[in-house]
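Left out: one protein chain. Kept in place: all the others.
Chain nomenclature is as follows: A and B, assigned in order of appearance, with residue numbering initiated at 1 for each chain independently.
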Amino acid sequence: MASLGRLGDDAKRAIKLVSVPFAYAVLLLALPLAAVLLFSFWTQDFLDIDRTFTLRNYQEALGEPIYRQLLVRSVLIAGSVTVVTVILAFPIAYFVSFHVAPSRKSLWLFLITIPFWTSYLIRVFLWKVILGYNGVLNTSLLGLGFIDEPLTFILYNANAVVITLAHAFAPFAILPIFVALEKIDHSLIEASRDLGESRVTTFLRVTLPLAMPGVVAAALIVFIPTIGDYVTPRLVGGPNGLMIANMIQTQFLRLNNAPLGAALAIVAMLCVTVIALLFIWLNRKWLRSQ
Amino acid sequence: MSLRIYAIAYLIFLYAPIALLPIFAFNDGTIIAFPLQGFTTEWFAALATTPALHEAVQNSLIIAVTSAVLATCLGMCAARAGTMEDFPGKRGVLGFIMLPLVLPEIIVAVSLLVVVVRVFGLTLGNWTIILAHTLICAPFCIAVLNGAFQNLDRSMEEAAMDLGQSRWGAFRLVTLPLVAPGIISSLLISFTISLDEFIIAFFLSGNSPTMPVYIWGLLRFPERLPVVMALGTILVALSIVLLTVAELMRRRGLARAGLKDTGGFL
Partner (left out) sequence: MTDLIALEGLNKYYGDYHALRDIDLTIPQGQFFSLLGPSGCGKTTLLRTIAGFEAPSSGVLRIDGRDMKGVAANHRPTNMVFQSYAIFPHLSVAENVAFGLRKDPRSKEEKGRAVGEALEMVGLGGYGNRRAHALSGGQRQRVALARALILQPKVLLLDEPLSALDKKMREQMQVELIRLQRQVGITFILVTHDQEEALVMSDRIAVMFEGEIGQMDDPETLYRRPKSRRVAAFIGLMNFLDARVGGEVSERKTAAPERPTDDPMLTRFRRQIGLLPKAPKALPEYVSGIEVEVAGLGRAVLPKERVPEALRHTGCTVGIRPETLAVLFEGEQTTSRTVDGVVDEVVYYGDMTYYDVRIEGVEKPLTISMKNLIGRPVLEVGAKTRVAWDERSLVPLGH
C-alpha cells in the first residue's frame, strides 16, 4: 500500500469505486470457484463428505470413457458451433459495416440483437419445432416436393445442437467483428487498391488481418459459453448430443456426487482455458507471419 | 448486392423461431406442428388461470428488478472507475469483474450452489438467484455504462466544480443527467437478462421456481406446449418493447451529449 500514497487523488477515488464491484466479484465468483476446486479433491459417500485429499475424482473424470467422450464431444460441438457461427456472422458484420449507410447501422444492429434477448428456452424449443420429424422444415420441404420423406439427420443429434447454438450466439459473433471492422480506416483499403491490389487480395491482405482481433473475440465469446451449454443439448441433442454440462448437472442434482461434478467442472474450465489460450497464441503467430 | 441478399436471409434465419411463436400461440391445436388447426385465444386465457405461473412470474419479477438495480449500481462504480485515472492493476481488476461474461453459466451456477448449500448450509431461495444474477448482469451493465461514461467529457464535472459545486453536486447536476439514458438502458438490459436466465435459476432456485424454470417444467408435458407458446409470445413482445425503449434511451443520450451515433448496445 506504500505505493498508493504516490497516486493521484483521482486514481485513489477510482480504486475506492472499483473496489465495490471487485469485492462482489471476489465474494461471489473467486471464492465459490475456489470452493469448487477444493470440493473436487474430496469425495462424497451419499451425504457425507470425506475431506481427505484425493485425485480420485480427476482419475474418474479423465479415465472413464463416458466422461472423456462427453468432454471431447463438448469441445467438438463448441468448436463446430464457433466455426459455423463466425463464418456465418462475418459477412453480416462486413455488410453492416461497409455497405449500410451510417445512419441505418444502428437499426441493423438493433434488428440483429433483438432475437438474442428473447426467451432462450423458448427459442431453443422452437428449433425443435422447426427441425423435428413433423417439424416446420420437413413439412414445408415435403409440401414443396423437394424431399420424399422427412429428413432425420437434423434433430436429436449434434447437428441440431450446432444449428441451434449458431443461432443463439449469432449477435455475440457479429458485434465484435463489426466493431473491429468499424475501426478500420477506409483510406487503408483505398490505399491498397491504389497500390495495385484487387478487391479480393485487398480483403485478404488488409481488411481481414485488421478485423482479426474482432474475429478472435467473436470466436472466444462463442466458444467459451457454448462448451458449458445445458439447455440446447437437452432439448434438441438427443442421447448423442449431450454435453459435459448435462453431466455436471446430473452429478450435482441427480446423483448427488458434488465432488465428481466439481472435478468435471474444473476439467471443463481448464479445457476451455487451454483451448482459448492456444487459439489466441496461434492467431498471434499467424498475424505476425502475415 | 449478393451480400444484401445474404444479410436478409440471415435475418430470416435469426427471426424464424420467433416468428413461429405467435403462429402456434393462436393455433387451435395441442400439437406444435403444421398444418395449422384454426384460430384460438384459449391458450392466452389458460395463462390467466394458472396460479403456479403467476407465482413464478412474481418470483422472476422480484429477482429481475432487484438484480437489475444491484448490477447497475455495481456497473456504475466499475464504469466510472474505468474512465477515471489509471491505477496499478486496473486492467486486471476490471477484467476480473467482466469475467462472468465469458464464463460458462453452469460454472457460476455450480460454484454458487457449492458455497451456499455445502459450505454455509443455507437454504436456496430467490436471494441466491439475485446474488448470482447480479454477478452475471454486472458485466453487461458495465459495457453499456462504459459507453455512457466514456462519452462524457471529464472536464464537464471539473467545470461544475470550478463553478462552485461540490464533488457530489457536480455528479448530481452534470454527470447524472448526462448518463441517465445509459443507466436506464443498463437497468432494462440486466432486467431482461435476469428475467430470461435459466441455468443459474435452475440450480439455485428453492421451492418456488422462476419463470424460465417453470417453462422448463412445462416443456416436458406436450399438452401444455401451446400455453408455453402463448407465454412466449407475450415475453417476446415485452422484451421487444423494453429493448426498443432501451435503444431509444441510448440514442437520446447520445443526442443529448451532442454525439454521433456509432451504433450497438455493447
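The rule we apply is simple: contacts are C-beta pairs under 8 Å (C-beta built on N, C-alpha and C of every residue); 3 or more make two chains touch, one makes a residue touch a chain.
Remember, predicted model here, so these are calculated numbers, not experimental data.
Which of B:45, B:122 or B:163 touches the hidden chain is settled by the complete complex: it is B:163.
The residue from B:2, B:49 or B:155 that touches the chain not shown here is B:155. From the set B:29, B:89, B:177 or B:206, the residue in touch with the chain omitted from the display is B:177, counting the whole complex. Where chain B meets the omitted chain, the residues involved are 153, 155-156, 158-167, 169, 173-174, 177-178, 256-258.
Methods note: only the chains that are shown with their structure count from here on.
Separating the CA-averaged centres of chain A and chain B is a span of 18 Å.
On the side of chain A, the complex with chain B involves touching residues 3, 7-8, 10-15, 17-18, 20-22, 24-25, 28-33, 35-36, 39, 49, 88, 91-92, 94-96, 99, 102-103, 105-106, 109-115, 117-123, 125-127, 129-130, 132, 134-136, 139-140, 167, 170, 175, 178-179, 182, 220-221, 224-225, 227-231, 235, 245, 248-249, 252-253, 258, 261-262, 265, 268-269, 272.
Residues 3-4, 6-7, 10-11, 13-18, 20-21, 24, 31-35, 74-75, 77-78, 80-82, 84-88, 90, 93-94, 96-97, 99-108, 110-115, 118-119, 131-132, 134-135, 138, 142, 189, 192-193, 196, 198-199, 202-203, 212, 215-216, 219, 228-229, 231-232, 235-236, 239-240, 243, 247, 251, 261-266 of chain B are the ones that touch chain A when the two sit in their complex.
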